[in-house]
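Entry: chain A
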Amino acid sequence: MNPSNYVILSALLFGIGALGVLVRRNAIVVFMSVELMLNAANLAFVAFARMNGNLDGQVVAFFVMVVAAAEVVVGLAIIVQIFRSRRSASIDEPNLLKY
Partner candidate 1 sequence: MNSFPWLTVLGLVPLIGSVVVALLPKSMPLLAKQLAFAISLVVLGLVVVMALQFDGQSEFVFQFQESYDWIPAFGVTYSLGVDGIALVLIALSAVLVPITILAGWNDVEQPQSDSVGSVKGYFALILLLETMMIGVFAATDVFLFYVFFEAMLIPVYFMIGRYGGAQRSYAAMKFLIYSLVGGLFMLAAMIGLYVVTGTFNFTQILLGAGIDANTQKILFLGFFLAFAIKAPMWPFHTWLPDAAAASKPGTAVLLIGVLDKVGTFGMIRYCLPIFPAASDFYAPVIIALAVIGVFYGAFVALGQNDLKRLFAYSSMSHFGFIILGIFVFTTIGISGATVYMIAHGLSTAALFLTAGYLMQRRNGSSLLSDYSGVNKPAPVLAGFFLFAALSSLALPGLVSFVGEFMVLLGTFQRYMWVGGIATLGIVITAAYVLRVYQKSMTGAVGSGLEHIKDLTGREISALVPIAALTIFLGLYPAPVLNVINPAVNTVMVMVGATDPAPTVGLISTTSQGAQQ
Partner candidate 2 sequence: MQEVMPATGVFSLLWLLIALPLAGAAILLFSGRKTNKWGPYLGVFTVFVDAIIAIWMLIAMMGNSAEQRTFSQNEFSWMFAGNLKVDMAFQLDQLSMVFVLLITVVGTLIHIYSLGYMSHDPDKRKFFGYLNLFVAAMLLLVLANNYLLLYVGWEGVGLASFLLISFWQIKPTAAAAGKKAFIINRVGDVGLSLAIMVMFVTFGSVGFDEVFGSTSQASEGTLTAIGLLLLLAAAGKSAQFPLQAWLLDAMEGPTPVSALIHAATMVTAGVYLITRSNAIFDAAAWAATAVVVVGVITMFMGAIIGSAKDDIKKSLAGSTMSQIGYMVLAAGLGPVGYVFAIFHLLTHGVFKAGLFLGAGSVMHGMNDNVNMRRYGALRTAMMVTYATFIIGTLSIMGIPPFSGFWSKDSIIHAAFESNTLVGILTIIAAAITGFYMTRMAAMTFFGKARWEDGVHPHESPKVMTIPLIILAIGSTFMGIALLFWGNIETWLEPVTGFEEKHIAIPEWALITITLILVLAGAAYGWIQYARREVPLVAPRGNWLTRAARQDLYGDAVNNTLVVQPSFWLSRFLVWFDGSWIDGFVNGSAAFFGGLSARLRPYQSGFIRSYALSMVGGAVLVVLALVLVRLS
């Protein structure tokens, strides 16, 4: 086996995450899918760090977690705000802006 399998796994997770964004209607689940994609990227970073023999990848992954955390906070705040005014967490519901 080869460390590159980790990268393949990350690609798979990334793709599943992207698919999740496309098919799910609950805003929170959509957002979790995005988080899954970020995690997949992290996995790739970690695996590549190992393959390249430097720690930069791990550091990046660390920062990504920080960024993701910040993003989650903002995102959830926006979702909560939307939910409060619309009583719905469906991502299809806010659909006034179009065409």
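As a working rule, a residue touches a chain if its C-beta (ideal position, glycine included) is under 8 Å from a C-beta of that chain, and two chains touch if they have at least 3 such contacts; residues count from 1.
How were these candidates chosen? In short, all candidates are chains of the complex that A comes from, given by their letters.
For clarity, every value in this text was computed on a predicted model and none was experimentally measured.
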Open item on the list: If you apply the contact cut-off given up top, which option from 1 or 2 ends up touching chain A in the complex?
Closed with: 2
Task: Residues of chain A touching candidate 2 in the complex - done: 18, 21-25, 30, 91-92, 94-99
